[in-house]
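Every protein chain except one is present and positioned as in the full complex.
Think of it as A, B, C, D and E in the order they're written, each chain with its own count starting at 1.
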Amino acid sequence: MTIHVINPNSSVHVTEGIDAAIAPMRTLSPVPIACHTLAEGPPGIETQAHVEGVVAPLLARAAELEDGASAFVIACFSDPGLAAMRERSARPVLGIAESAVLHAMTLGQRFGILSIKRASVARHVRYLGAMGVLDRLAADLPIDMGVAELADAGRTLDRLAEVGATLRDVHGADVLITGCAGMAQYRPALEEALGLPVVDPCQAAVAAAIGRVALAPCE
Amino acid sequence: MTIHVINPNSSVHVTEGIDAAIAPMRTLSPVPIACHTLAEGPPGIETQAHVEGVVAPLLARAAELEDGASAFVIACFSDPGLAAMRERSARPVLGIAESAVLHAMTLGQRFGILSIKRASVARHVRYLGAMGVLDRLAADLPIDMGVAELADAGRTLDRLAEVGATLRDVHGADVLITGCAGMAQYRPALEEALGLPVVDPCQAAVAAAIGRVALAPCE
Amino acid sequence: MTIHVINPNSSVHVTEGIDAAIAPMRTLSPVPIACHTLAEGPPGIETQAHVEGVVAPLLARAAELEDGASAFVIACFSDPGLAAMRERSARPVLGIAESAVLHAMTLGQRFGILSIKRASVARHVRYLGAMGVLDRLAADLPIDMGVAELADAGRTLDRLAEVGATLRDVHGADVLITGCAGMAQYRPALEEALGLPVVDPCQAAVAAAIGRVALAPCE
Amino acid sequence: MTIHVINPNSSVHVTEGIDAAIAPMRTLSPVPIACHTLAEGPPGIETQAHVEGVVAPLLARAAELEDGASAFVIACFSDPGLAAMRERSARPVLGIAESAVLHAMTLGQRFGILSIKRASVARHVRYLGAMGVLDRLAADLPIDMGVAELADAGRTLDRLAEVGATLRDVHGADVLITGCAGMAQYRPALEEALGLPVVDPCQAAVAAAIGRVALAPCE
Amino acid sequence: MTIHVINPNSSVHVTEGIDAAIAPMRTLSPVPIACHTLAEGPPGIETQAHVEGVVAPLLARAAELEDGASAFVIACFSDPGLAAMRERSARPVLGIAESAVLHAMTLGQRFGILSIKRASVARHVRYLGAMGVLDRLAADLPIDMGVAELADAGRTLDRLAEVGATLRDVHGADVLITGCAGMAQYRPALEEALGLPVVDPCQAAVAAAIGRVALAPCE
Partner (left out) sequence: MTIHVINPNSSVHVTEGIDAAIAPMRTLSPVPIACHTLAEGPPGIETQAHVEGVVAPLLARAAELEDGASAFVIACFSDPGLAAMRERSARPVLGIAESAVLHAMTLGQRFGILSIKRASVARHVRYLGAMGVLDRLAADLPIDMGVAELADAGRTLDRLAEVGATLRDVHGADVLITGCAGMAQYRPALEEALGLPVVDPCQAAVAAAIGRVALAPCE
């Protein structure tokens, strides 16, 4: 039995980043953790059409993995297919956005979200409204960087720290969430720079999945 | 130019019901109103997987119609693909659930929703949370009838009236929404029985679409 | 039968602005649209006493127009007398603030309001709370200009664009509403400058009224 | 200097009831408390048009009383003219609905409102939304009695207790508010019958006014 | 290193029930799980004074355990001392109420809480408000049973099922939480009887603690 983490975009590079982020958890997990790339997904999930377009192949892939699965993690911050997966699968299913938010709610009173693109913010806020947790949201702000800029790690960290400081000082955030799979590498430096806890959503979701797996014998 | 109403399930019978519901509006619409059946959809949209599964064919169909479209109406109470359509299309796009809720907000202070299936309620509440209008929701209650029972119009009306009375008396609804495309036929009798305005979501959405078409010359 | 738009202040100049704003919609409206000035109103509605003081003459005027009315639009952003008109009239009654908000809710996730006076903001927020839509409000900010300054169109546009940019960048608005009848002339330039949709409340309300008129044969 | 309690309807009988309700507070008030009837008001305030129609005469009456006023209380559960009075008067102005709600928020976690007429409930809920306190509302239920029935005190008490029990047991109210000026006589028996604190809005508002008068030397 | 579960009341019987509830999780936990009784606590935590009175001894006990602790779980549904513990301890600290709610938010859209005593409900609702999750609460209803009755397991289950059915059918709950440490034994039968998932708060908190322990190497 395995915790299956599915990256619903087709970027193996992103999947490798997710794998690196959660790798330290493997020694303490009661079951193996496998990270998968959804070949049918787009290179990146950037629009609502992408979000909904990956649901069918995601459900298909999960169905194949179901028998050997302890739990599923959907590793995209839009939580594509989360509700559908929960209807279909008999296993616990976690989304990284939902998990990050629920985790952040135990670390601070108002969480700030660091999004990559401005266009994602409305989608996130819709989702947080559906989750009923807007009273806990400080703000969701984009770092608004292009692909080329994101390749420069130093510059990315600077920008994350700058927007994070705005979330803390203007909007009152006392905990931050990086609103994207694949930014775990910046977490320690960001916590250091801002003096606030920072949640990586993939790590939060895998932690939740491990908790669910441990809970299974009680069912 | 035409207002295109797309029923995202494959039931021609449902599309005919929608067409009948909005037919009286044709004489006052500045453009024709055409109702379409999405052949690629399931016979009925009952699960979250259905909701997301119809988005891709819906987007494809809408893209074909785009050039001749004044506006689009998505005629399923889960508003499948609404956000995606709005990203993709240059025309106004209305969902029947969103339109019904916004319409109801002008007719009363707390709306009640009459759902068919119990399993739809959580999906609706998630959506109303995403819309940020839960303070206006009295309650969403299922009439919980099977297909065979729904074929009996008298019994369906009785059940709608019974659950509607609970929405009014226990939950404080002062306006009701039938949470499904294809129940417009019951609207007059239900209003009569309960003494409350009742919103048919397809009619509300087409009315909104007509308003948007009339607004176009101001853009 | 006619859609009657009533400007509840006594300024014919304002009524002319409203008429110009909605004029392009006339060719697509199923009925004529007439704009009226409430002679008994104050020159401008600036206080809560003004808001409530116009209700009685507004009701009287509407009663005279009732027989020939398809619908009423109350053309002041405080929606004076909206609830009272709905109790009294058998016709659809739309307020421009309510209509603008409901319209904006279909164009973005968080709307910002551009108010003229700082003193209006609390009144607007009270009203948005009564509407139950505060989760959709980014912020309501005043441009805080006096009558003399407002006469300078270039300066007014600059100030609207400046405050609009704050609503977008600091408060996360992805759609804006001009919180006043009579600013429709700035809408295209403001949309261009900010890259966001801008809702003129009079246009939104007349669009809604046209939709309601088209819906009437279904009743 | 005097606390002026203004009943905005023209019923002297109602004013006498208010006077009786607050009479025991006179010995502990630092200033006299005078109850007034607004002759220009309707016999009862039952519609939104009534609510707004009394604002102008209320403002006029208050202006006459301003010089000798320590504070004003508007003694109708719709708080007509409260915002307008606060703009106009230099004295503390209290509304009985607002005061009752704020008082109830110190006595329990969820308040229930006992309204007389079903038609008032939507108006109350709009107002509670404007106050931003809907999370504290258990429910607002009408006792739905006509004038003749209300004349029968025993029957009125029975009905208040019956609806109050529903507020407590179905809706989770742990404190009740009688949503009308003039029901103070039922308060002790209702508290006894239900085991919950009951707030009379006129008493709550006069208590708040006395507090404000005592605060004045700090200004 | 150990996960320390502290029952803040002095009842060893309750601690044994907690231990039995979480025992099946031990084989999958990466560290041992120890359950402790707070000798200084009252026999049961029934009042707000109890809740706050146990904080000091709880902090003292936790300080003694800190060096050997992987995480702490506070095993009382009022989460006494949760915020204080988080300020003081360098370990993850979970409360069973918070954990149950966050867990339930992944299993359904609206959770219902089955409380023992009516007097606890207001305390719970205050806490859910502080958590900002009232939009996800269906209702919190007491089973209102005395100690003698609770000793009768069959009767307790019947009452839980009865009140749970009200939470489901009247209030729209699609997941339930038993609002007390020590009712895990009823969970399977209650799920069976009602067709809804039921969350035991101690199990949910220990699952969350296991997830946090697994996350530690990422810090």
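Simple rule for what comes next: contacts are C-beta pairs under 8 Å (C-beta built on N, C-alpha and C of every residue); 3 or more make two chains touch, one makes a residue touch a chain.
Quick caveat: nothing in here was measured; it's all calculated off a predicted structure.
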item	value
Chains shown that the absent chain touches, full complex	A, C, D, E
Hidden-chain contact residue, picked from the options C:79, C:98 or C:140	C:140
Chain not shown: contacting residue from E:34, E:65, E:83 or E:189	E:83
Touch with the omitted chain, as defined above, among C:65, C:150 or C:170	C:170
For subunit A, the residues touching the chain missing from this view	108-110, 135, 170, 172, 174
Interface residues of subunit C (partner: the chain not displayed)	121-122, 125-126, 129, 134, 139-141, 170
Missing-chain contacts mapped onto subunit D	21-22, 24-25, 27-30, 94, 98, 102, 105-106, 131-136, 184, 200, 203-204, 206-218
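By definition in this document, only the chains that are shown with their structure count from here on.
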item	value
Centre distance in Å when subunit A and subunit D are each reduced to the mean of their C-alpha atoms	50
CA centroid of subunit A to CA centroid of subunit C, Å	41
In subunit C, residues with contacts to at least two other chains	131-132, 134-135
